[in-house]
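What you see is the complex with one protein chain gone and the rest in place.
Going in written order, the chains are labelled A and B, and every chain counts its residues from 1.
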Amino acid sequence: MTYLPGLLVALTVFWFSLSGLTSPYFLVLAVVAVLLALWLSARLGVIGRDASPYHRLPLLLPYVAWLLGQIVKSNIAVIARVVGPRSAIDPAMVLIKTKARTEFGKALFANSITLTPGTVTVDVDGDALKVHALVRENATPASFDQMDRRAARAADDAKRKG
Amino acid sequence: MVDALHLVGGGLVVAGALLTLLGGVGVLRFPDVYTRIHAASLTDTGGATLVLLGLALISGLTLETLKLGLVWVFVMLTTPAAANALANAAFSAGHTPRIGAFQIMKSLAAGEARSDTQRRETSDDDKSSPP
Partner (left out) sequence: MLLAAGVAGLVVAMTMMIWRAIVGPSQYDRMLAANSLGTKIVLLIAVIGYLSGRPAFLDIAIVYALINFVTTIALMKFFRYRTLSRPLGPEAKDG
């Protein structure tokens, strides 16, 4: 239940960022809406699980900043392939082993791969990720190593099971 | 000062639109679903980021900037999930990726519990309709 105040704050901030209104009538509506959302979340049973990941933010934000840099880099690479000749692309399917052990760590790593243009996670099976890549040489296991390490650290994976 | 910000913001919007255009060119040019996903994700990450950043510069420090940030977060959270679902659905339906050399695909396919090896060898491109 420690997650309840976090969700309450998040929903209130969300409401204000969407409306920006402060007249009494709308404030009452805001309270009703926030409480309704809280009740629905409680009914769904999502409070207190990974659905309220505020404690992860200090580790996640540096990772997201690093990931944005990677996205810029691979965007440029993919643009070169798009305007280049047909022979510039060399698609490949590779299996990548991930260090992540928790569900959250795997999801973070897989989604990071997908978000980066040029690589798409097709399937996750245990600790093996099936990745489709636009260019073969960008898809060696070594090229994902850094992202894997950083994602595992951002997901706080090492502390849980090693 | 404000004019300069508007100019830079407009320039970013145009750059984002150009990137989106390039993504569209890629979606039209690339040979199969999986490679087209790469081109489309070019649009959804780079193009959306540039356009929304440009609009944020135009609107300055107001509530609209916060909303633009929300749109950006939604797009960045939902795009990989949708792309992953698409690739996964296509692959598990037996849609064969087109790859440079064929043996990697085969070694991966050996682990699959599917028996459509004949289709896998013959359907080099995406002309075959899924089952």
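As a convention for this text, contacts are C-beta pairs under 8 Å (C-beta built on N, C-alpha and C of every residue); 3 or more make two chains touch, one makes a residue touch a chain.
All of these numbers come straight from a predicted model, not from anything done at the bench.
Here the chain not displayed is in touch, across the complete complex, with B. Mapped onto chain B, the footprint of the missing chain covers residues 7, 10-11, 13-14, 16-18, 20-21, 23-25, 27-28, 33, 36-37, 40, 43-44, 47-48, 51-52, 54-55, 58-59, 64, 67-68, 70-71, 74-75, 78-79, 81-83, 85-86, 89-90, 92-93, 95, 126-127, 129-130.
In the analysis below, only the chains that are shown with their structure count from here on.
Centres computed as Cα averages put chain A at a distance of 16 Å from chain B. Residues 17-18, 20, 71-72, 75, 78-79, 81-83, 86, 89-95, 110-112, 114-115, 117-123, 130, 132, 134, 136 of chain A touch chain B in their complex.
Contact residues of chain B toward chain A in the complex are 19, 22-23, 25-26, 29-32, 34-35, 37-39, 41-42, 45-46, 49, 63, 66-67, 70, 76, 79-81, 83-84, 87-88, 91-92, 97-100, 104-105, 108.
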